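What you see is the complex with one protein chain gone and the rest in place.
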Amino acid sequence: MWKTVVRRFLIMIPQLFVLSLLIFIMAKNMPGDPFTGKITPETDPARIEELRELNGLNDPWYEQYARWVGNAFQGEFGNSYTYKVKVSTLIGERAMNTFWLSLLTAVMLYAIAVPLGVLAGRFHNSWFDRGVVLYSFISYAIPTFVLALILLYFFGYKLQWFPTTGSVDVREVPGSAGYYISKIYHMILPAFTSAVLGTVAIIQYLRTEVVDAKSMDYVRTARAKGVPANKVYSKHIFRNSLLPVAAFIGFTITGLLGGSIFIETIFAYPGMGQLFISSIASRDYSVITALVMLYGFLALLGSLLSDIIMSIVDPRIRIE
Amino acid sequence: MVKEKDNKKEQEIISAPPTGMQVVWREFIKDRVAMFSLIIMVLAISGVFIASLFFDPAEVMKVSLRSKYAPPSSLHWLGADIGGSDVFGQLIIGAKNSLLIAIAITLITGTVGIFIGLACGYFGGWIDNMFMRIIDFFITLPSLMIIIVFITIVPKYTVFTFILIVSLFGWTSIARLVRSKALSESRRDYVNASKTLGTNDFVIIFKEVMPNISSILIVEATLSFAGNIGIETGLTFLGFGLPPSTPSLGTLVAYANNPLVMSTYWWVWLPAALFILILMLSINYVGQALRRAADAKQRLG
Amino acid sequence: MSFMQIKDLKVHYPIRGGFFNTVVDNVYAVDGISMEFEKGKAYGLVGESGCGKSTTGKSIIGLEKISAGSIIYEGENVTNKRRDRASAYNRDIQMIFQDSHSSLNPRKRVQDILAEPIRNFLKLTPQEESRRINELLAIVGMPEDARLKYPHEFSGGQKQRLGIARAIATNPKLIIADEPVSALDLSVQAQVLNFMKDIQDEYGLSYLFISHDLGVVKHMCDYISIMYKGRFVESGTKKDIYDNPQHIYTKRLLSAIPDVTPNGREDRKLERIEVERNYQAEHKQYFDENGRVYDLSPISDTHFVAATSSALKGGN
Partner (left out) sequence: MKTSEELLVIKDLHTGFRIKDTYFDAVDGVSLTLRKNEILAIVGESGCGKSTLATSIIGLHDHNKTRVQGEILFKNKNLAKLGEDEFNDVRGIDIGMIFQDPLSALNPLMRIGEQIEEGLIYHTKLTKEQRVNRVFELLTQVGIPNPQRVARQFPHQLSGGMRQRVIIAIAISCKPQIIIADEPTTALDVTIQAQILDLLKDLQAETGSGIILITHDLGVVAEVADRVAVMYAGQIIEEAPVEELFNNPKHPYTRSLFNSIPQMNSDGKKLNVIEGIVPSLLKLPRQGCRFSPRISWIPESAHEKDPVLHEVAPNHFVRCTCYKEFYFKGEEGGRA
């Protein structure tokens, strides 16, 4: 198993390299420099050239790239043009918000998807199953932003059950219990929206896995042993169907991050996705570069995590 | 038992291939919801194209401050937006643009994906290895963000660059699916038989393998068409879609970013959102019904 | 005089492993076998699953890459021309597959399936082609109206007969039959075997008959080779193999075949146990220290056995 994990890690290295190269090229093509924030219209052109030289922007591209990667490794992406603070500080704040939102989403996601998928599979072709199929069909077909808007319109504006913007009520004192409750309260609607959209893949997968597993020979063996029906489900069918789902966790993370751009924008939730969109709007390139890099890294990490979990839960991979 | 059932059905249809369009159509007639979705889909799409003939984009987009946020009336069927422009007209023209762009993206990603997928699945070896590495990499990329960045840094941004940028990230999933189907199909003995009978690879790929996965290709094209409508409108919604001169369904929905419009002037954004929803539901249902029909195991019988 | 020789044929697959997925070893699927084919004779290739018999057939016809060795056809080296469309070899060597169902393209009508080799190899006018298709259907005992049907409208035995019709469309010299009847029921199997026999007699065909079923092989073949781990352990006429088996593996295989009579089954069981004991005891004389089968050495004009000379002396 360790061999698989280490090999998987090694595969990640060239992927990271290509990713960083891609982003570096994009960054180079963006108007402006890492020190754009320090320039004002009154700055002397000679001074700019001096700054360019000083910052090594006239060096060959590979030297610049090496330096850029070196900085990136230390979390150094320059300063934000709009906020006039270090990019790392800015992202750090927002990242925590996104992290908590994603965590709540993941909890809701599995809490909804696993029972629905498993039960739909067990009671295949029942009314319950048909309901689940309908639910997953609709949430598959509906685009993220449409669902988000409709939920926001009804639960936020019409019924006013949930707040429509922000991550916390500004009147609450940080650290107090009310503060945390307010935080969770603000996360519920965006997390739920995101979770509903994420459940589709898991429900469909689990349902077909369970349905297929029912006619597997090993289930027949278990029945032939005289194992009670409930135990056949819990020990053989559900376990065998759920283990691969565990490996979805990594991809779920990737998926949640991708969706967070829409969700955070619509619910005006101050996370990384919203920061990304506002940075694009204000052409705050150093922040954009850092965010793309971070997202790419997290996505790679997610797929790595999935592969590792898979190799842990499946003995066919575990024992080589 | 399933086999027995098939035998009976085969008796009725004289000499039709097991997954021909005829069979698919018969399945469709049996599934009322699918038929209903198909009708909705055809009506919505053809309705948009026909209605768009009666709207002059310049006329529709004309600013008329007097009718700012006018509620629905006989003059403005769906009211007017902040500039007093007719929402219904924008809806029709926007929908036409959205549909055309989604079709273009589907055609490009479909063609590229099918070619690469077939080549990978049939030949295997280093061709497969190379493309699979590329596809794996693409799939882990935060593609939405990169598309947005691309869109903002492309110097001369037009509808065509938009289509190309989105297509650049869209072909991988189709290629992956076609590859897996082509792979299992290529392992079947009829492909081996054709090889031993002196048929060349090119002919085998396009005349033997492709027809056998054609039903899956149609299904995927349908579903990815729906997906592409979602991607285009979504990006436009965020403000990174079509150039401002070309309205899209997403442009209308984007008005909802303004809390006042969202809560009060619902007629500006809600019809477009609902139209997208109906379009997506019907196209997706048609796609899934096609998938059921193409798969002998899932046929309704 | 043989029209085709296979010399020291090898098919190796690399095993990748280690951190960098480099080639760490090879699977010796076929590891140096030689054969000759004469007109009108049937050659049997027998062995248990994974012994390389199917790979041998596939590599001869060009579906597997040959790692080493050569195939000489009519005096010409065709090792790397096996899939050359223009070559006579490709036309003259044909194949019948195990799974007749999957060997017929489900979306093609019978007439298009049968026309494929005709169009590729023979320059016929449409009328001649159509006549040839009717002829082929007649040979395998199917009505002409089968032409317009699709494969799924036929039973297993009929499909295999269509497979045979396709294989003989170009008047080949050698047909490689890879487990052609193992998926069929007994009565259908008999029908297909009868057909294969009839066609062989009528057209002077040669067969390379690959099977795990020693009964079927004995019924069909003149010469038989027993394969184990990619190599021949014993090769000879049908009589040599069945009446005078020399290699311990051949003996073990023969003793394991159930006899279709219950009379004397207790004795057969005792014999099996005896052979199994010898198999363990005499292993060293038939396999080298790596478990590899020795090279074949002749014990008569037709009979070859892979063993050390001491084993052969002891055996005789």
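List of remarks:
For reference, chains read A, B and C in written order, and residue numbers begin at 1 within each chain.
Just so it is clear, a contact is a pair of C-beta atoms (placed from the backbone, for glycine too) under 8 Å apart; a residue touches a chain by one contact, two chains touch by 3 or more.
Computed from a predicted model, the values in this text were never measured in an experiment.
The residue touching the chain not shown here, chosen from C:49, C:127 or C:290, is C:49.
From the options A:227, A:249 or A:308, the residue with contact to the unseen chain in the full assembly is A:227.
Set against the missing chain, the residues C:90, C:189 or C:235 yield one that touches it, C:189.
Contact with the chain that does not appear here is found for just one residue of C:16, C:131, C:265 or C:283, C:265. Per the touch definition above, the residue from C:199, C:220, C:233 or C:296 contacting the chain not shown is C:220. Where subunit A meets the missing chain, the touching residues are 216-218, 220-229, 231, 235-236, 239-240, 243, 313-316, 319.
Counting the whole complex, the residues of subunit C in touch with the unshown chain are 48-49, 155, 157, 185-191, 193-194, 197, 212-216, 218-220, 242, 252-253, 255-263, 265, 268-269, 272.
In this section, only the chains that are shown with their structure count from here on.
Following the contact convention of this document, B is the list of chains adjacent to both subunit A and subunit C. In this assembly, the chain whose C-alpha centre lies farthest from subunit A is C.
Counting contacting C-beta pairs between every two chains, the top pair is A-B.
Rounded to whole angstrom, the centroid-to-centroid distance between subunit A and subunit C, based on C-alpha atoms, equals 55 Å. Mean C-alpha positions place subunit A and subunit B at a centre distance of 24 Å. If you average the Cα atoms of subunit B and of subunit C, the two centres end up 49 Å apart. Those residues of subunit B that touch subunit C in the complex are listed here as 6, 10, 15-20, 188-190, 192-200, 208, 211-212.
By the touch criterion stated above, subunit A contacts subunit B in their complex at residues 15, 18-19, 22, 26, 29-31, 137-138, 140-146, 149-150, 152-153, 157, 164-165, 254, 257-258, 261-262, 265-266, 276-277, 280-281, 283, 288, 291-292, 295-296, 299-300, 302-303. Contact residues on subunit B toward subunit A in their complex (touch as defined above): 136-137, 140-146, 148-150, 152-153, 226, 230, 233-234, 237-240, 253, 256-257, 259, 262-263, 266, 269-270, 273, 276-277, 280-281, 283-285, 288.
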